[in-house]
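Every protein chain but one is kept in place in this view of the complex.
And then chain A:
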Amino acid sequence: MPSTGEASKRDPAEATLGSEDPAADPALAVRGLTKRYGDTVALDEVDLAIDGGEFVAVVGPSGCGKSTLLRVLTGLEERFEGRAAVDGVDVRDGGSDAVGMVFQEPRLLAWADVRENIAVGLPADVDPDDPAARDRVDGLIETVGLDGFAESRPGELSGGMAQRVSLARGLAYEPEVLLLDEPFSALDQLTKYEQQDNLLDVWRERGATVALVTHDVEEAAYLADRVVVLGGQPGTVETVVDVEADRPRERTDEALLAARREITDALGV
């Protein structure tokens, strides 16, 4: 895997992976991750290290195991080979507790209103009926642009609105590591831009580590510090593209265009 080797050269944190000191571990460390479903190999020897506070996008064709990678990191897949750790703690030993996930589908509770759905994401030690928690949820409703819909049920929302509820639920969790699985795919262009900038704001304010899976090369380049390109079936790391543009970024930045070209080339399009 020459490409990942290249990434580790650039990334001093990964060099400390083998060290005994857990504090030196990257926020998110994946080494030699292989995941099989029966005879199908979904991920093959994937290496990935994400530093604390870093924003990484993962792109790749359908069926390359992007979603599987996120499922492993959230602790939803118990059985895999290799290592997956959050802050040095294996995801199977509670490391996944620090991970929040926004699923590809909204996955909302049909009987609960928007406020209650977002409150599901509140950390376990927060009482959802507490006024401060309520304010926090209302703030998130505003952040994702759903003012006035706090009392609506998912059945009354459009697909894009439901996706934003799901996004707000992920933000309510205030995780150290936030994973997002194509969270903007159902949004119209304008709302998508808005929500991308919201996500960047939240990322900057909270200093969270973010890994975002997307199909959208433009989105990946605009948002991420680094873009991991997965390829093929089974999924392997094809290459890692550094996005060298300064923040805050302009969508038309030359450096973004260069990064997009590089990603597109790596995807073999």
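Quick note on the criterion: contacts are C-beta pairs under 8 Å (C-beta built on N, C-alpha and C of every residue); 3 or more make two chains touch, one makes a residue touch a chain; residues count from 1.
Basically, contacts and distances are computed from a predicted model.
Only one chain is not pictured, and the protein name UniProt records for it, out of "Binding-protein-dependent transporter inner membrane component", "Nitrile hydratase accessory protein", "Cell division inhibitor" or "Phenylacetate--CoA ligase", is "Binding-protein-dependent transporter inner membrane component". Only one residue from A:Gly75, A:Gly95, A:Pro183 or A:Gly235 touches the chain missing from this view: A:Gly75.
Only one of A:Asp93, A:Asp130, A:Glu156 or A:Asp265 touches the chain withheld from this view, namely A:Glu156. Within the set A:Val120, A:Ala150 or A:Leu200, the residue that contacts the chain not displayed is A:Val120.
On the side of chain A, the interface with the absent chain consists of residues 74-76, 96-97, 99-101, 103, 105, 107, 109-112, 120-121, 123-124, 148-149, 153-158, 161, 169, 173, using the contact rule stated above.
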